[in-house]
Structures are given as structure tokens and as C-alpha cells.
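With one protein chain held back, the other chains of the complex are shown just where they sit.
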Amino acid sequence: MQTTTEDKLVGDNQDGMGDLTPQDTLNDLRMSDKAVPLLNHVKRFIKETVDPMYEEFQKLGEGHTDRWSFAPGQLEVLQKAKDKAKEEGLWNFFLPDSETGEGLSNLDYAYIAIELGKSPLASETMNCSAPDTGNMEVLERVGTPEQKEQWLQPLLDGEIRSAYVMTEPNVATSDAKNVSTTAVLENGEWVINGEKHYISGAGDPRCKILIMMVKTNDGDDRNRNHSQILVPMDTPGVEIVGPMQVFGEDHAPRGHMHMRFNNVRVPESNMLLGEGRGFEISQLRLGPGRIHHCMRTIGKAEVALDYMVKRGNSRTAFGQTLSKLGGNLEKISRARIEIESMRLLVLKAAKAMDVLGNKEARVWVSMAKAAIPEKTCQIIDQAIQIHGAYGMSQFTPLPELYADVRHLRFADGPDEVHHMVVGRHEISQH
Amino acid sequence: MQTTTEDKLVGDNQDGMGDLTPQDTLNDLRMSDKAVPLLNHVKRFIKETVDPMYEEFQKLGEGHTDRWSFAPGQLEVLQKAKDKAKEEGLWNFFLPDSETGEGLSNLDYAYIAIELGKSPLASETMNCSAPDTGNMEVLERVGTPEQKEQWLQPLLDGEIRSAYVMTEPNVATSDAKNVSTTAVLENGEWVINGEKHYISGAGDPRCKILIMMVKTNDGDDRNRNHSQILVPMDTPGVEIVGPMQVFGEDHAPRGHMHMRFNNVRVPESNMLLGEGRGFEISQLRLGPGRIHHCMRTIGKAEVALDYMVKRGNSRTAFGQTLSKLGGNLEKISRARIEIESMRLLVLKAAKAMDVLGNKEARVWVSMAKAAIPEKTCQIIDQAIQIHGAYGMSQFTPLPELYADVRHLRFADGPDEVHHMVVGRHEISQH
Amino acid sequence: MQTTTEDKLVGDNQDGMGDLTPQDTLNDLRMSDKAVPLLNHVKRFIKETVDPMYEEFQKLGEGHTDRWSFAPGQLEVLQKAKDKAKEEGLWNFFLPDSETGEGLSNLDYAYIAIELGKSPLASETMNCSAPDTGNMEVLERVGTPEQKEQWLQPLLDGEIRSAYVMTEPNVATSDAKNVSTTAVLENGEWVINGEKHYISGAGDPRCKILIMMVKTNDGDDRNRNHSQILVPMDTPGVEIVGPMQVFGEDHAPRGHMHMRFNNVRVPESNMLLGEGRGFEISQLRLGPGRIHHCMRTIGKAEVALDYMVKRGNSRTAFGQTLSKLGGNLEKISRARIEIESMRLLVLKAAKAMDVLGNKEARVWVSMAKAAIPEKTCQIIDQAIQIHGAYGMSQFTPLPELYADVRHLRFADGPDEVHHMVVGRHEISQH
Partner (left out) sequence: MQTTTEDKLVGDNQDGMGDLTPQDTLNDLRMSDKAVPLLNHVKRFIKETVDPMYEEFQKLGEGHTDRWSFAPGQLEVLQKAKDKAKEEGLWNFFLPDSETGEGLSNLDYAYIAIELGKSPLASETMNCSAPDTGNMEVLERVGTPEQKEQWLQPLLDGEIRSAYVMTEPNVATSDAKNVSTTAVLENGEWVINGEKHYISGAGDPRCKILIMMVKTNDGDDRNRNHSQILVPMDTPGVEIVGPMQVFGEDHAPRGHMHMRFNNVRVPESNMLLGEGRGFEISQLRLGPGRIHHCMRTIGKAEVALDYMVKRGNSRTAFGQTLSKLGGNLEKISRARIEIESMRLLVLKAAKAMDVLGNKEARVWVSMAKAAIPEKTCQIIDQAIQIHGAYGMSQFTPLPELYADVRHLRFADGPDEVHHMVVGRHEISQH
């Protein structure tokens, strides 16, 4: 078995003792001094600007019947907050410095993203929301100058939005090699045919560009049959069939769309990185995308625990506050312990990305991704339970948090695939 | 400690061996011969009449925008199926024979209710749906001849529907003694003031009568401070504030309503059974209501496992069908084992009600109610997981099943209260 | 797919409604009237004879240093109790009537075996202890008249004991087709070579006969390569290497022995049923063996819960009895619910064996075997926890119960193999 650096960094099964120096570095999970003021700024900005804006945004949406558009005024209040964020320098801080030479480290971003996770519109207001972040990272790293000018710049400016087009209805795309939508080169154009669904954000009227996984070959080397390609939303043949729901919510107007691609033609130059290199881009893209989800999820777990304790402290039954009744105190303790463990795990994974690079850190990322959404779902579920039926209502954020985090147990690879990555790595070390 | 018959029937800690005869009887979980043709009839009726009707019903609802009414034609197709059910004798079979002298035993009904649970409109079509069943049972047992004529008969005929008004927004009504909505006797009328929510079915235009838990006294004997009373829906002061959602679904037009009662006046004779006897009615009512929920839940667990296996068999990833990939086969096995265990437990609880009466069987009912919804939620969740994101979409029944069954972990007493009943009984035996 | 009767009896996925009659019969879990007095007799006998004898047996063992023999007097008090049991007709009641035409049904035996499980020497005193029961059943069903006379009769009389020789140290015998110990026919004798371990009871000085799984062929049909054969304990070449422990206990003098077979020669006629038919015997043998383990395990779970509640009621910490402190009451409730569910599941499996025969009932047996030991281990573990460290001491039966039941998660097939049986059956039904 070939032993790579990364093989030595999970667990402590190092053979050579000289390897401890990197482990040492990996364990420094402090935020950098320079990032602390930014974190404080972000927290203040959420409290003073995002949260009040979100309240107004929600109020403007009440009674709006055309679900697949924003209500009048909504985009304006959002844009105003975005402008303010940009003006204050709270913008695009998701890009890690390891390879671009600017921005925050993954570790510094982790502390901030945990805060972003607590507030529904915080990420978007500071131009740090999925799937744009992943798409921008891909364009930044593999885009041509023309692609960057046409698509990356307006994304970085928060003028347009984007979608990532991967999942298919007719095959198990948890195994990405099953992707069946084809792109065939004809006369200098890629002709795309196929069906996709759960394309998050594709319903947003501001969504202008898709990054799409397609099959471009059918050769024996199954690692080289797929490619990623840019498809402008307004290309003829791009059809939105309708929205897919998530636990009864359609997240209109952004949506999770069911789409068909009927002889969609894009220029040969829209191919990213090169034909057959789709999975290389996935590796590059999915590390950050996955870990950002995990970071924000810690924030959501904190919100849930906060709701659990507040309700538990404020209600009385059978002569005791709910928080002390029966096994509730132990449930609260277990939630706190899991949150602290998950927080440390995601910080460690972020640090591993900073120190080792995304590829070498992939087992750490899979560890976080396999564990954090599942455990957070349990915490949210317990928070719901302590509320009684009210916990399932629209008057707490809990059901929406649950749907969001439950959805993460599929997004960017289902739990099972991440456990496969971690398990295979473990058995390969012996 | 006083030892009652029922104390001896959970577990096998009997001191005296002569008690085995009742245990013996309790263990005969066979459906009666006379009920088998009815079960077969019900299954055929669901397949041939209810399922096609449901499909049409759904189709008629598409594009209907006034959510708090039925779409044109919906009530007609439903009514037609109801007429057919009544005509074929598939009607009102929920009332157990132990005390009314007619109808099915709880055990016989269990086998049928499992089937009803598999199909969304089956219960209603055969006039066996909650909360009408519980309300009819209460009226049947404690109603005056006038109350029976005015409200029970049209309910038995399926002409009107009803709601049960218990849960309150401002206190923990999991402890029923916290119920704070008041009814004060003034000049031969009860004057009701208070706030309730999660009143299932109160949005249905056919809902005409409420059975309501109110506080009529504030004495030291906390078992005698509450009463149940009939409140016609059209009484002045009955206000529907709006719908409460359940995981993003409002179940319009039936709904789970938030209601206010503002100086609502009803005649003194609307009191059920007598002032201060509210909890007596609860005992009588909740046994059947709870166990019917559990029975139908077994049917829902079967549907979920069916979806899990079908999806698992039909998709391939990493070179294997999903049903054989990783730990999925074990998950399927565990689901089957839990379903069979839960089925036996609910049959046993139903039989205990038949043999011992609702009060004596209450620990068996609490055992079923504490376990079955929680375990079924896990099975549905695993069925969702094997589907990928599609499992959360509107194109499988799984998210709606999940919301339904998750809701049962609160309805008619949260899990925690039922565990308290079972645990206290257990420690009282020593 | 070929549909057999048994395929229809797990779950309720029957296609044809006419199949309900057998399901009906399966659900009658009453003990037969004729067996009730026997159960009462057994309970009385355990209380009046076995429990006092066990106390004396233990006392006689104190200070005995030659662990691999019984202490002076031990066998005598045991034998006296055995004689009394035989005299009173409490003897050999494990053999089901379905095929031998005498004895108890599996269902009747289940009620009794639950009681046997509560008392350490009860099974042996009434000649109903593993592995003799399984071995007697095999001899009864497939033995020749000579084999029956030589080995079955003294086993039925409780004069000798036996062992079942299956597990091997060098391969994973959870997959029985891996069994590698060879038997080669030479000059009318089978010559056996190989290594086995965890041979329970082989250390008992009364153990005279082994039933052994050996490999007799290496053909392509892997179902026909193995055989079962009788090997008298005193055959030259049968070597006991030493005892295998179970969680630090060696269960001397009965033991779980590591054995070697060095050119062990037995007559050709010692082959059971015929060469290559080893797995046929397994099927026949393992059904009863497995289900008897499960039955007794219910009794052990009752003992554990009894200890949990008694300790919880008798100790106080932080101002409350332990049984009401924190989440303990809920744990007690969950234990009771699981015990009742498991009891019903094992009764159903026993009934399935009575009605359908061992082969057709095998999925039911696997359901019970996969679930009951695992769940019981959890209950015992919680009983230990509520005792504090004392729960791990020799002064409660809990650690020994734990070791016994933990061991059952391997014996007669590990949990994983039984889940495989259940899961495969489930996916084959679609």
C-alpha cells in the first residue's frame, strides 16, 4: 500500500515518530488574530442589520401569491443589506487563502460560518451562500479568463446567482459515476440531453448560470467519462419542469427544481478544465462545499439547543420545569456534548484543509460530513419534542431547520458514501 | 399498595399462579372468524374504491388556490365513496363491542385499522377517522339522548365532522391539569374564555361541533377542576385565528387551527357527564383514540418499509443494488423486526382493552403509544434516506407519513408522559 | 420468484386474501390448557427445589481449588434434584410435539423456558439444558436405532452430557461453509483432523459424546461439502487444549473448550443422516436451539429489570429515589416495553414453528435471535448502571447474565447472519 502524508493524519497510527510535527500544527484550532475583529464585525452585522432585514423581508412576503417571484420590495431590502455588507467589507470571505493567496483560511472561516448558520439570510447577505460559494471557487480555480470575466465577476459582485446541476431522477447519483445526462460534441458545440432534479436555487429569477455534471464518454476508465460544463440559464432547451419539495416546503422562489435538458447547445469553450475531468473538479469543489455546510450546521445546532433550553426553562408540568423533568436534563447535556465535539471536529477538518490541502484532507471532511448533519437532526428533533406540537409549527424555526439539515444528509454525498470513504481509509491503513 | 387485576397483567411478576387464566386469554391475538370477511372486504374496497378515488381527489385539488375550502368536485367524489362504503356495510366499525354490545372488538378492529393506515382517505371514507371516532365514542357513552340525537347521529351518518379541543398555546397541556381555558356558569349558561391551538380538523367546512376541555373550578382536588363540554362551531365568540403547520404542511382545508374563545356562551346542558368529570372522560376517550393511532401507524410503517425495499431493489450504486449495499440489508431487517414486534404489541393492547376494559388496559395502551410512533419515525426516516433527496419530495408519501407520525409523538400525550405511566406502574409493583 | 407458504407469513404483504386463515392460527399465542399446570408446577419446583439446591451447590463450591472438577457433594445435590424432577414428571419437556408426537408444543415450552431462564440450574435440573436439548433433538430425528440406544437414551435419562462441536479458531465459522476440520473415509473409518474452540460443556466430566461438524468433501456444491458426525469423548486423538473464557469467566468445570482432533478415528456408521448432509441437520437443529436461547433470555431480561427496579426503589441520591431520578423512570419504561415486545416475538416464532415447521418458520426464528439477545444486553447494562459499581460485582447476578446473553449474540449464528436472513427474505418478497 502506498503511504501518503494524509494516510498518517487520521488517528494516531503513525509508524515513524518524526511525523508528529504536522500533527502538532493540525491541532492549533485558534482563529487567527487578524480574523477575530472580522468575526466580531459579522456578529454585530447580523444582529444589527441582517436580523431586522430578515424580519422585514418575511413581512413583505406575507400574502404574496406568485410564489415563484419575490414579493415587491423583498429584493430591495435584501440588496440594501448586501450593499451595506459589501461597503463594510463583509463580503466574499469564504475563499480560503491556501491556494488563492487572499481571503480567510478555512479555519478562520469556520468560526464565521458557524455564526452565518444561525441566521437564515446571513450567508446570502454577505455573498457567502451555497451553491454560489462552491461555484465561485470552481471558477476561480479552473476558469479561463473569459469564463471568469463573464460569470465569476458578477457572482463575486453578488449581481447574479448560480446553480450546481448534479443529481438525476433516474439513477443513483450518490455514485457519481452513474450520472447519465450526456454531452456530445457536434460542430464545436456540446449538445446536452438529460434530466436532473433537486437543482437548488434554479428557481431564483436571479439565477443565470449553471455548472453541470455530464457524461461525455463511455470508456472503460470510469473515472474519466464525466465532465463539468457551464450552461447559461437562458440557453434554449433548458426547461424547468417544476419544484421538488423538501418535507413539504418548496423554498420558493429559489426552489429545488426538476429540470430537463433538451438538445441544449453551448460552445465547446464552456467545458471546464477539460473533457473527462469532471471528478477532478468535484474533488476540488466538494471539500469546501461540504465543510461549509457542516460549519453552518453547528450554528443551527446551537439555535436548536437554545430553543430547547428556553422552552424547557419556561414551561412547567407535573410540578417541575420541563428542563428538569424526567430525562430532559440529560438530553440537554448530551446535546451540548455533541455540539462541542462536532464543533471541534469541523474546526479540525477546516484546519486540515488549510494545512494539507483539500485532497489530502478529504477523510477529515468526510468524517465531519457523515456525523454532523445526522447528530444535528437528532438535536433539532429533541428540541421539537420539548416544545410539544408547537415545535412543529411555523412559529418556531425548528421544522425548517430540521428540513434543512435533514436535506444535508443527502446533499454533496449521502452519509453512507462519506462513511464509505472514512471506513475504506481506515481499513487501508492496516 | 393496592393490587388491582391490571397490576398483574403487565410482565409476569404474578405472585399467585392462579392468575394465569386471564393471561392466557390475553394472548389469543387471533382475529375472530366473523371479522375476517370484513377485513377482506375492507382491503378490496380500499384497492378498488378508495385508492382510485384518492387519485381523483388529488387531481381535482391541483391548481385550487382557495386553500381553506375543498376544490370543486372533491367533496362529491369523497361523498360518493362514502355512500358506497355505507351501502356495503363498511361503516362505523370502530366502536368496540365491550360496552356498546355491537360492532367489532378492539382486536378485530386492529387488523382492519392497520389496513386503513396504509391509505390516506380510507378511514374517512368508512367513517372511522380521528377525531370523530373518539368524539363519537364519548357521545355514545356519556351523551344524553338529546346530545346523541343532535350530534352523535349526524356524526355516525358521516354528515358532519367534529374536533377535539384540548391543547393550549400558553401552558404545557401535556400535563392536562394545566388546562387554563375557563368555563364559568352564568344564568344557566357556560361562558367560555381562553385560547387553544392545534385543533385538528377545525378548518374543515363540515366541522360543526367541538368537544372541549375547560377549567370549571380551582379547588385543591386537581383531579376535579376540569370538565368537557360541547361547543357548536357556529357559536358567537368562536374565533379561528389561523392554521398551525406541521413540518411546513397546513393540511388545508382540514387544518390544525389556532382558536380563541371570547365569551362563548353555551347552554348548561352542553356539559358532558357532569362538572369536574373531564378527566374521567379523558380516560374513556383516550384509550381508543391512542390505540387507533397506533394501529394505523403500523400500516404506515409497512408502507415505509415497502418503499424502502422497492427503492433499494431498483437502484444500483458502486456495483450493487442499494438494498444490499453497506448496512442497508441490516436496516431492512431491523425495520421488519420492529414492525412485527410493534404489531404484536398493539394487538396485545387491543386485546387487553377487550378483556380488561379501557381503564385496566391503560398501561398496555401507554406502552404501545410510547413506542410505536417513535420507532415508526425511524423506519420512515430510513426509507427516506435510501431514496436520496427524492425521498423528501412530494413524489413519495414519505415526508407526509413522517409529519403524520412525528405528530403522533405529541398527540394524545407525548411519549414522555406515556413512559411516565409505564415506568410508574413498573416501580409500583415492587 | 418462487413463492412458498413461508414467504407469506412474515409481514402482511399477502397477495391473496384467502391466506388469512393460517395467519389467524399463528396469532393464537395462548398456552394450551393442558400445559398450564405444568408451568405452575415448574415455577413451584424452581422455587422450592432448584433455588435452594443452587444455593447449596454454590456453597459447596466455595474454596474448591481444582476448578476442572466438581467440588465434593456438588454433583450429588444436583443429582438429587434431578431425580426429584424426573420423579415429578418435570423432565425432557423440550421436545416439541410437531414431529415426535409427544411432549410440549414449542409455544407451550416457550412459557416454561422463560421461567427456566430466570434460575441458573433450572434447565439442567429438568434435563432441558443446551446443548443437550439440541443434540437430543438431532438424535431423535436422524439417529439410527443403534445411535439412539447408545447416546440418546442416556442423554434422555440425564446420565451423560454432550457437546456440539462447530466453531473453529482459524476461519470465520459464522459462515458455516468455512468449516475446515476434515473427516476422510479410510478403511471404513472416518479420520478426523482439525481444531475447534468454544466447545461449551466439553470440560464437564460427564460429557461423553460430541456431535461435530466436519468437512467431508471439497466439491463445487458448497451446500453438500459438510457432514455431522458422532465422536465419543474418549476416542484417542481427542485433545482438550484448554478453556476459552467469556468475559473473564471460564465456567469451570463445564467450560468452553479449545480442542484439537488429531487423527481421530470413528466407525463409518457414526455419520449422521449421511455424508454431505451436515447443513440439513443444522437447519433441523438450529431452529429449536436458537429459539430456546431466546425464550430463556426473556427470563433473564425479567431478572435484570427486577434488579433495576428494586435497586432504584431502595436507594436515594440528590433527594430522590434512584428510580425517579433523571431519566431512570423512562429507562425502566423502555425496558418493560422491550421485554413485552420481545416476549410476544418469541411466542410468535415458537407458534410459527408449531404451525409451519422449523424450516418454514426460520425467518421468524432469525427475527427473534437477531433482536432479543442484543436488546437484553442493553437492559442488563442499564440494570448494572443503576447499581453503581456494585452492579458489576459477584454479589448480583448481573455480570454473569451479561456475559451469558452477550455470548448469545454469537452462539448459533451472530446477529449479523440472522439480520442477513431476515433482510434477504424481505427483499425477496418484492
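Order of writing sets the chain letters: A, B and C. Residues in each chain are counted from 1.
Everything below uses one rule, namely that contacts are C-beta pairs under 8 Å (C-beta built on N, C-alpha and C of every residue); 3 or more make two chains touch, one makes a residue touch a chain.
No experiment lies behind these values; they were computed from the predicted model shown.
Of the listed positions B:Met53, B:Met259, B:Leu329 or B:Met353, the one in contact with the omitted chain in the full complex is B:Leu329. The residue from C:Glu140, C:Glu195, C:Glu249 or C:Asp306 that touches the chain not shown here is C:Glu249.
Residues touching the missing chain, restricted to subunit A, are 10-13, 17, 20-21, 24-25, 27-31, 33, 36, 39-40, 43-44, 114, 302, 305-306, 309-310, 312-313, 323-324, 329-330, 332-334, 336-337, 339-342, 344-345, 347-348, 367, 370-371, 416, 418-424, 426-427, 429-430 (touch as defined at the top).
Interface residues of subunit B facing the missing partner chain: 326-327, 329-331.
Listed here are the subunit C residues that touch the chain not shown: 65, 167, 169, 171-175, 178, 197-198, 244-249, 256, 315-318, 322, 325-327, 384-385, 388-390, 392-395, 399-400, 402-403, 406-407, 409-411, 414-416, 419-420.
Keep in mind that, in the parts below, only the chains that are shown with their structure count from here on.
Chain centres were defined as the mean of their Cα atoms; on that basis the chain farthest from subunit A turns out to be C. Centre-to-centre spacing of subunit A and subunit B amounts to 39 Å, using the average Cα coordinate of each chain.
The distance from the centre of subunit A to the centre of subunit C, with each centre set as the mean of the Cα atoms, comes to 52 Å. Across the assembly, subunit A contributes 326-327 as residues in contact with two or more other chains.
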